[in-house]
Structure formats: structure tokens, C-alpha cells
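The complex appears here minus one protein chain, its other protein chains still in place.
Note that the chains take the letters A, B, C, D and E in the order they are written out, and that residue 1 is the start of every chain.
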Amino acid sequence: MTVLVTRREKFNAGHRLFNPAFTDEHNLEVFGKCSNPSGHGHNYVLEVTVAGEVDPETGYVMDLGILSDVINKQIIQDVDHRNLNIDVEWMRGKIPTAEVMADTFWDRLEEHLPAGLLYRVVVRETDKNWAERRRVL
Amino acid sequence: MTVLVTRREKFNAGHRLFNPAFTDEHNLEVFGKCSNPSGHGHNYVLEVTVAGEVDPETGYVMDLGILSDVINKQIIQDVDHRNLNIDVEWMRGKIPTAEVMADTFWDRLEEHLPAGLLYRVVVRETDKNWAERRRVL
Amino acid sequence: MTVLVTRREKFNAGHRLFNPAFTDEHNLEVFGKCSNPSGHGHNYVLEVTVAGEVDPETGYVMDLGILSDVINKQIIQDVDHRNLNIDVEWMRGKIPTAEVMADTFWDRLEEHLPAGLLYRVVVRETDKNWAERRRVL
Amino acid sequence: MTVLVTRREKFNAGHRLFNPAFTDEHNLEVFGKCSNPSGHGHNYVLEVTVAGEVDPETGYVMDLGILSDVINKQIIQDVDHRNLNIDVEWMRGKIPTAEVMADTFWDRLEEHLPAGLLYRVVVRETDKNWAERRRVL
Amino acid sequence: MTVLVTRREKFNAGHRLFNPAFTDEHNLEVFGKCSNPSGHGHNYVLEVTVAGEVDPETGYVMDLGILSDVINKQIIQDVDHRNLNIDVEWMRGKIPTAEVMADTFWDRLEEHLPAGLLYRVVVRETDKNWAERRRVL
Partner (left out) sequence: MTVLVTRREKFNAGHRLFNPAFTDEHNLEVFGKCSNPSGHGHNYVLEVTVAGEVDPETGYVMDLGILSDVINKQIIQDVDHRNLNIDVEWMRGKIPTAEVMADTFWDRLEEHLPAGLLYRVVVRETDKNWAERRRVL
């Protein structure tokens, strides 16, 4: 029986939405107040779901302590209390929307988790806006 | 890569559950205290999810400001601080359960969003009860 | 040692803000969309705090089951799934704002609780608006 | 049109994660502080989703009062304020992880709900950890 | 009868904790990761409470729409989607901790509210950390 298990982590980061290929006017037009040059920030919530068989010996699909370690090592320690546009090497050249973050976090997590286990990555920017990438839509 | 993006909005409305084709006794039997003739109400939460490709120029599946405008224009401005049985023209003749609301809201949103983008509509009546309609089940 | 203990209960009700002594225009001016004649409603949260000595035999200031019973009997059973303007005898002639509700609920609770125990009554109308009455300000 | 409807219930229970076939050392290695012999506990949240056609006569996929009764009778009354390792007959011999609970709860609920209606069971152990079993992944 | 009424607003902002009079080493020692030069940010919650008599004609201590307007005009429009160290003229020279923000916001709000009405200002930086200033402690 396949069961989904989720781990939620949090981090605080600064960001600014803008595309360096756009003019300032076009950035303002597209991204509005999110393109403010000095940046702003969020209390981000990150939820990572794995899907798999329940191991009868442990009752676990995966030890959530190990999942938490992978999330912290691949994501949180690099982004927490950081500026997503400036400080995070693997976000360079990307526009740090929730969509792009969910997509990028998926790629970083997938290669450090057992094959086929990752099912869903949700990035909540505020309690009004969030993005998710899933294995199966 | 397909990514899901969600926008959450809130509204406060009154409603009463009853079917005019039922007798008063049968309404009470079916809907219980929800059929109280003077009505009651809720702090509704509405979550609308779109699914699509991330535009590399903006990092957006869809500008959530535009999605918010569509939700407000098609739904919120008509239902907020209104009685769902009496004041909302496009709810007339419908029983305003969370299920019917999710279904009706979907139809109103879909025709004002780019084709194929709408993925999920969730209507939360309380933190104990909610309904959702999805593109793919 | 005085300790505070709180019990939270919920109810759903309809209401309309208007003063029958005002003209329709003045009601609209004062209460805006809250004066919509067909009413709207809320998922109300009610928090009742008692303050007193901890009984060394039970570890309780007051059995919260008994406090819950008082809240339910004095308040919840009369207001839940009701229209506050029409259905609740002891709200008649009152404008059902959160302030008036906190004040009225206090009076109803105080006479059914041991003397001097009631400390605070909070009425949350939404997660953006709430009112509270306290023994000591 | 298929619509999903969810009911959320809560219960408080004690548990301990350990496998009697393991040595004490191996239990500690696998389950860490969750294997503390005197146990600990959680405020569990249980969300049960059914999926089906909306009945045009009631606006319901299923009366959530009936769903709540099934959840309470099959699950809550047996687990609330209980120790999951000791007090719950139908959990005997199982390791009470959120995964195993979601899986076991599904089986108990499914046989008491109309055929084909059950869609999803979510068990939230904390706001950081939860498990879900679904009809369709 | 004095009643308290609260309005909650939200804003997203960037900030960095550092004292220009300190060396870089001392800033890091005092403020840790919060002193990261590129800054980070938060989804701030601001709760403003007024205390006063309930007006029998309106049931209001104060129209929360007016309170919301004051909060937005004096605070939110200047800080939302801004960097608190760089963009907000009236925060210049202040270290943007939650304590300093609560204190500074109080002063800005008090002069635009009826005398003696302001009771409490709470600034929530995350769901783990918040600060409040009150009229009476």
C-alpha cells in the first residue's frame, strides 16, 4: 500500500522579483511592488512529500528525521536568513518566485532521496500564495 | 515543467440550507440546524489553483495579482457580506453547500481564465468542513 | 498563586449591523457593507478565561469541562447556527458587533460562574477583528 | 461532476514507536526519542475526504454529519484520550506511526462508507509531520 | 464599560539587524545570522488594540474600518514590500527588531488616533517571536 508522508520546514529569506533583461519600467509593470530594488522578504514554508510502501518493520515510508536532514542540508541551510537573489549560489540567474523555488528545490531534493520517492514539493510564500510541483499531476 | 500555483481569498457570507421542494419537516431532517429559516453564516476561504508551465521570462505560471483580480471580480465582490440564498443572482435556485459553491465558482472562474489553466477550486466553510473540485481527480 | 485558564469554543452565526433609529442612508454610512439587509455571517470564536488559585487536590483553577458546559448552556446553544438579530432573545435590541457580544456574553457567563472567577471574554469575528472585555484592564 | 468533501476531526492520544522484535538498542537507533518506554503523545488531526457526485436534491456529496458519525464511531471513540499501543484493540501489533494510522483508519472507514466514496485519509501528528493514503495517487 | 477591540494587518518586508557603531565581528556576535549583509525578510503581522467605551448608537468602540485606514496610512503603505533598513524614512537610524518596530509603530499610531484610545501594539515577526507595547503593563 502506497502512503504519502510529508515534512514541513520553515525559513526566512529576502527576495526581489525582477528580470535583468527587462527595463526598470517593464520590471515594475510585470512585478509591481515585488520589484522594489532594496528587496523585501517572507517567512517561507516548505513542505516535502514522499510516497512509497510502508516498511512493516518500522511503520515508516521513510524516516522523517532523515528527510528533514536532506531538506536542511540541500535547502534550508543555504536559504535561511539569506537573500535569494544574492546569497544562494544555486538560485543565481533565476527569478525567485514560489514557482521557480518549488521547481528548483525539487531538483535539489530528488537527487539526494531514494529513487522514485519524491512526490510533492510545496513552497508557501505567504498564507495567500503558494506553489507546488508534483510527480503526478 | 508543470507547476501548480494557488491564491487564497476570504469572504464572509450568510446562508441557509434548504430545498424549496421539501416540506419544512424534511428540510429539518436533511439539513438540521443548517436549515434555520433566519439563516446563519461563515468566514469562507476560497483557494484557486492554476497549473501550467513556468514562463522563463517572469518565473510565473500566472501573475497571482491577475488571478486575484479574476477571483474578486467573478466571485468575491458578489458574495462578500451577502446572503448566498438571496443576494447572489448566479446562486439563485442552488442550495449553497460548500460542494455546490466549489462547483459553481469553478464554472465562473474557468471562462475568465486562459484555457486549460484552472486546476482546483477549494471552498472552506469552517476549519472542519470543505469541498473541492479538480480538473483531474 | 493565581493562574489564568482559558477555554475556546466556536459557533457559526448570521448577523447584520444596523440601528433601527438610523435612516437607511445613515446605516449604510456607519456600517457599510455590514448593514446589508439580508445579512451575512461569521465563524465566531469565543474564548473565556477564568483566574484563580490552583486547587492542590486537582491541579485545576476550574474544571474546563464545567466551564465548557456553562459556555455552551449560556451562549453557544442559543447562538450557533442562528441569526443574532432575529433568533436570540437576549440579543434583542442590541447591535451585534463583537464589542457588544463580548460585553453581553460576559454578563451571561458571570452570573453562572463562581464569584470573582471570570477574567476575560474574547469574541473573534474574523482573524482580522476581535473584541474583549476584562476584569482588570 | 465529481466533487471532494472533507471532514476534519481531532483526538489526543499517547503512543510509543518501537518494534518488539528489535533489541532496545535497535529501537533507539531506529525510532530515537519516539521510542521512550513511558511514551509521549500528540494532538492528532484526522481529515477524511469522500469523492462523488453532488446530489441535486441536497447539494451534498454526502451528509458531513453522517461522515462525522462514522469517523467518531470507527476511530475517535476508540483512540481519543487513549494510549495507541495499549488501549486500542485494532491497533494491537501495529507500530503507531502516522503512516500506519492513515492506512489502518482507511480500512476501518472504508467498510462503513458507501462503496467507492472514500478518497483520502490524512493523519497529522504535529504541524510538521503527517501521512495520507489516497484512492488514486 | 471599557472594551478592547483589535485589528490585525499584515505586511511583508526585508530587514537586517546590525548596529553601524559595532564592528562586523561584534554585529555577527550580537545578531548572528540576522546580521547577514544582504538582508532577509518576514511576513509581519501587526495587531493594534484600542480600548474605550462602547458607543450605544453604533455598538463600536471605534469603527475598525477607520482604525484599519490609520494603520495602513501610518504604517503599512510605508513598510509593505519594503526594506526596513533602507526604504522607510521614519525607521532610519533604528535597528528594526520587533521591539523597536512595536515601539515606533505605537508613536506613529497614537498621534493619529483619538486621545487615550490606543491600548496595545503587537508586531509578530514569525510565529515564534513577537513584541508588544501596551498602555498599561
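Note that a residue touches a chain if its C-beta (ideal position, glycine included) is under 8 Å from a C-beta of that chain, and two chains touch if they have at least 3 such contacts.
Quantities reported herein were computed from a predicted structural model and do not represent experimental measurements.
Trainee: So there's a chain missing from this view; which of the remaining chains does it actually touch?
Mentor: Displayed chains contacted by the hidden chain, ordered by label: C, D, E.
Trainee: With respect to the chain omitted from the figure, which of D:His42, D:Arg120 or D:Arg134 is a touching residue?
Mentor: Candidates D:His42, D:Arg120 or D:Arg134; residue touching the omitted chain: D:His42.
Trainee: When the complex is taken as a whole, what residues of chain E touch the one chain not shown?
Mentor: 17, 19, 21, 30-32, 94-100, 102-103, 127-134, 137
Trainee: Using the touch rule from the top, list residues of chain D that touch the missing partner.
Mentor: Against the missing chain, chain D presents residues 10, 12-15, 33-34, 36, 38-43, 80-83, 86-87, 126-127.
Trainee: Tell me where the left-out chain touches chain C, residue by residue.
Mentor: 1-9, 51, 54, 57-61, 63-65, 136
Here is the rule we use: only the chains that are shown with their structure count from here on.
Trainee: If you tally the C-beta contacts, which comes out ahead, A-E or A-D?
Mentor: Result: the pair with more contacts is A-E.
Trainee: Greatest Cα-centroid separation from chain A: which chain?
Mentor: Relative to chain A, the chain with the farthest C-alpha centre is C.
Trainee: Quick one: chain B and chain D, Cα centre-to-centre, how many Å?
Mentor: Once rounded, the distance between the two centres reads 28 Å.
Trainee: Just give me the whole-number Å value for how far the CA centre of chain D lies from that of chain E.
Mentor: 41
Trainee: Two-or-more-chain contact residues of chain C, please, as numbers and ranges.
Mentor: As it turns out, chain C has residues touching two or more other chains at 127.
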